[in-house]
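Notes follow the structure.
Heads up, one of the protein chains got dropped from this complex, but the rest are sitting where they should.
Here is subunit A:
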Amino acid sequence: MTERFMLSRRDLLKTSAAGAALGLASASFPISRAFAAAATVGFIYVGPKDDYGYNQAHAEGAATLKAIEGISVVEEENVPETVDVQKTMESMINLDGASLIFPTSFGYFDPHMLAMCAKFPDVQFRHCGGMWNKDKHPMNAGSYFGYIGMGQYLNGVAAGHATKTKKIGFVAAKPIPQVLLNINSFLLGARSVDPAITCQVIFTGEWSLAVKEAEATNALVDQGADVITCHVDSPKVVVETAAGRGAFICGYHANQSPLAPEKYLTGAEWNWAKVYKMFVDDLMAGKPLPNFTRGGLADGFVKMSPLGPAVSEAARAQFDGTLAEMMKGGFSVIKGPLKNNKGDVVATESQTFVETAIELESMDYLVEGVVGSTA
């Protein structure tokens, strides 16, 4: 019995070594403090950070921050949109000392990020999406997003010239406002070339479901769609399947042209590096961070992939013309007269919604010419 309380020689050595290490660490603390990060920034991804898509676009942005002196970046990938993300945020705050967190996936916001905002009022949270509302949500929360719908409009212009069947296809994950705006923009871009074009949409119901995305792409091509784009987390499967079936592709999130160089027309890409740098610059300067950050092509939040070899001269001319128009600012994709695909008017003759219009962030319809349903 007494033996249990006696220290063995080995234990004694261990304990004293640990104590010495601790002493050393605390002694060196003031020195290392000077070199330590002025701020730690946390990034949370819903999937792998090299997925040829959504998460890769964010991770590329995060990677550019690592070069900034005094900033240390912590990342966690494959975090589900469940209470898991709350645990991730807590550990980033408590263990890594993160003062600014970017939960990048749509489903992280409510209730997970909001719960953490209430629990850690000194930490700043910026969510990728359009959910933050001044009246409803705390001030240490916020949202940032790019107007990538414009990019899908330009995709549509390229698609409108490339399609022979006058039918284009869209593989979508879930019917949320940003996805619906992308679908509508893609069709309206194509209709700016030929008003007879229709767009078939298939919702897979999940952000990342490889087999279902492949099935959806096959089903679209079976029904005669000859240009395919998508809004899923990783467009890799859609791009490869569509190219394998001989359809043209417009990319999304990141540049997928290496996957199908001959069939890739163009693509709408994020440029998050610019956005994250903006936030971090404000943080370092001690300025309050903006709660509501938006930007489009003209602001450098969004960029287009270089046009592929299958893009015709006429398409190239219209693409460049439209892009130049957008860069001037004030371009509207959603403008009257416009009906939804149930026949209701969504924009009257005189109504135009520029990309910054807040109405677009609660979009719940598909425009006339899109074959599909939001529920």
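Note that a residue touches a chain if its C-beta (ideal position, glycine included) is under 8 Å from a C-beta of that chain, and two chains touch if they have at least 3 such contacts; residues count from 1.
The criterion applied here is as follows: contacts and distances are computed from a predicted model.
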Task: Options "ABC transporter permease", "Radical SAM-linked protein", "Putative tricarboxylic transport membrane protein" or "Succinate dehydrogenase / fumarate reductase iron-sulfur subunit": UniProt name of the undisplayed chain - done: "ABC transporter permease"
Open item on the list: One chain isn't shown here. Among A:Ala219, A:Ala298 or A:Val354, which residue touches it?
Closed with: A:Ala219
Task: Given A:Val237, A:Leu297 or A:Leu323, the one touching the chain that is not displayed - done: A:Val237
TODO: Please give every residue of subunit A in contact with the chain that is not shown.
DONE: 47-48, 50-52, 78, 165, 200-205, 208-216, 218-224, 234, 236-237, 240-241, 244-245, 258-259, 371-373, 375
